[in-house]
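Down below is the structure, laid out as structure tokens.
Not every chain of the complex is shown here; the ones you see sit where they belong.
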């Protein structure tokens, strides 16, 4: 992890056993990592608050357990594991007793008590807004991830565009947020409507909720990409986690 | 056009020169038209008020002129021609002097003075609602067609979902209509929002307005088909004419 | 639910403790709901006869039971639940004994005896027409929903375009309807043929019946959207429920 190779070259220069031209040449040929670029990876954890997250889909329960345990032991707790089945909780607890499972969000957190609130936790917040009850898992994935990242979260669920009064009734909550995560399936119209009402960035999350010509979320994805409201950007279908990380980056600078 | 063949068979039966079994056999073998089914075609004009409409796209100016002239001479005036270029007006007037052109709707009408209002013209109406200024040609195609069919029309334009207050400010107009034609491009969210506010059928018209992932109207089409509001049905992209005919059929029974 | 906030402002005006300008300003800032816009939601039930319908897909049996029970207790009976599996019947009956299941339509109705016929039940009707036996579940979803909404329904099944004589043999039934719901999979040609024969609005429902290049209903959906018959509008693939609500809105004004 230290830049030993570079250091040796430098010491040779200082000792006079290597001249400068030779040293330049040697430095050029070093593999990048030896120059210490592993710092990039470390830096990554520092800046996003997501040192390494476990995406469980396609992994066996014991694989998830082992990866979580390794990260936990490295001191990276709390460790987040997304798209986790309920049955994984018991298996992971074999390794890390202090693990909880968020049902609707399908998220495991090992070492939840180590969650530390950001300094401005009671200040700026991200609001997670969802259209229908079937969008709940994606909305909760976003909300739990935001909490894990130290952001204050407000939830406003089941405010689809076919019942506008519910949405309009919470206008104040929407307008005071630093960033919105707006989750919707079917025609995906909610980000357009919300985007026309508020003055903060809207991160739109299409979901695979729907049938027939919804084509697995394609309809809501296209709807959101073609929004007539400005101030809206889109993530992948069902990607509540990605939206949360993005929103946290928007929200985060306020407190640093 | 008359059922001469059938008549001859029947006369032979009456004269006794043909027995009943033979007559049944002969009747079965007659081409359909000879049995008078041309009534179907006639009936079509009677019921929809659209005896025959000229779709100009892909036709030359002289072809349009000749078809309009023939229909006009058959007494089918007023004759409607959709998707007409402005230059067609002068050419058609060579044949039918009494022709007007509706610019934004791209519609020619030959014999407009013969337009007769329906008995309930001041009663139930169809409202044509559109999202953006670029949707105007399609909305006007619907509105002019409805007028041509004898329906009362109210227009509510430029009320896209990114500026909800404009839409909500005309709620009364929307709620009192017998049927709505709602025209929108881009993400096509307007029918969903309108469908959640009103209690009449909403005929949604996606338009090809947009760029990039709008894919020529595919985004708004999918959005409308996946609407979370019930009471919404959809026609082809840019098909203002078809939406108007449909809406007129919904509106029409009220006065018959 | 009451407009308490608005009332307090008004009382302050009457008491002279608030002047008119201040009151206007305060009213503007109130959340919408406090101004009583919940009436919109109530209004919704009144106008469509669909106070709230349970879409079972993706819900557990106990979730369905609990939602149905809550709606039933609110007096919203009969309660309709679509896309219900047969096994849900027994579970829902734990909460509402008076529940029936419509097999082919995959619909549960809690409190069916409270179904009240519309005044004109024996008058205008909606005909549900389907192409093949595999389209039955979607056609029945439409038919049962229409009955639930108080509409008179006539069914004409298995009249696909490859056997025209069956369709033509029931022409009178088709031509006398106020509205048609036409259900077809595969190439989805039936609405075009029917639309050319009748003078009422045709609500076309593509189904996912087919294989290979049917692409889950895409072929029939595109076929219906591109119909050469005017007077046809389309709903989502397999959306018998939505077609029924739309048709009921068309049919309903006749009797009010």
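Things worth noting here:
So that you can tell them apart, the chains are marked A, B and C in the order they are listed, and the count of residues begins at 1 in each.
What we mean here is this: contacts are C-beta pairs under 8 Å (C-beta built on N, C-alpha and C of every residue); 3 or more make two chains touch, one makes a residue touch a chain.
Since this is a predicted model, take the numbers as computed values, not measurements.
For this complex of identical protein chains, the structure file gives a whole-complex count of 8 copies, while the figure shows 3.
Operating definition for what follows: only the chains that are shown with their structure count from here on.
Centroid to centroid, with C-alpha atoms defining each point, chain A and chain B lie 50 Å apart. Remark: chain B and chain C have CA centroids separated by 25 Å (rounded to whole angstrom). Separating the centre of chain A from that of chain C, both taken as means of CA atoms, is a distance of 39 Å.
Each of the following residues of chain B touches two or more other chains: 196-197, 225-226. The residues of chain B lying in touch with chain C in their complex are 40, 43-44, 46-48, 50, 124, 178, 196-201, 203, 221, 225-226, 230-237, 241-243, 245-246, 249-250, 253-254.
Residues 131-132, 160-164, 168, 186-189, 192-193, 195-197, 210, 212-215, 218-220, 222-229 of chain B are the ones that touch chain A when the two sit in their complex. By the touch criterion stated above, chain C contacts chain A in their complex at residues 31-34, 37-38, 40-41, 44, 57-58, 206, 208, 216-218, 221, 236-239.
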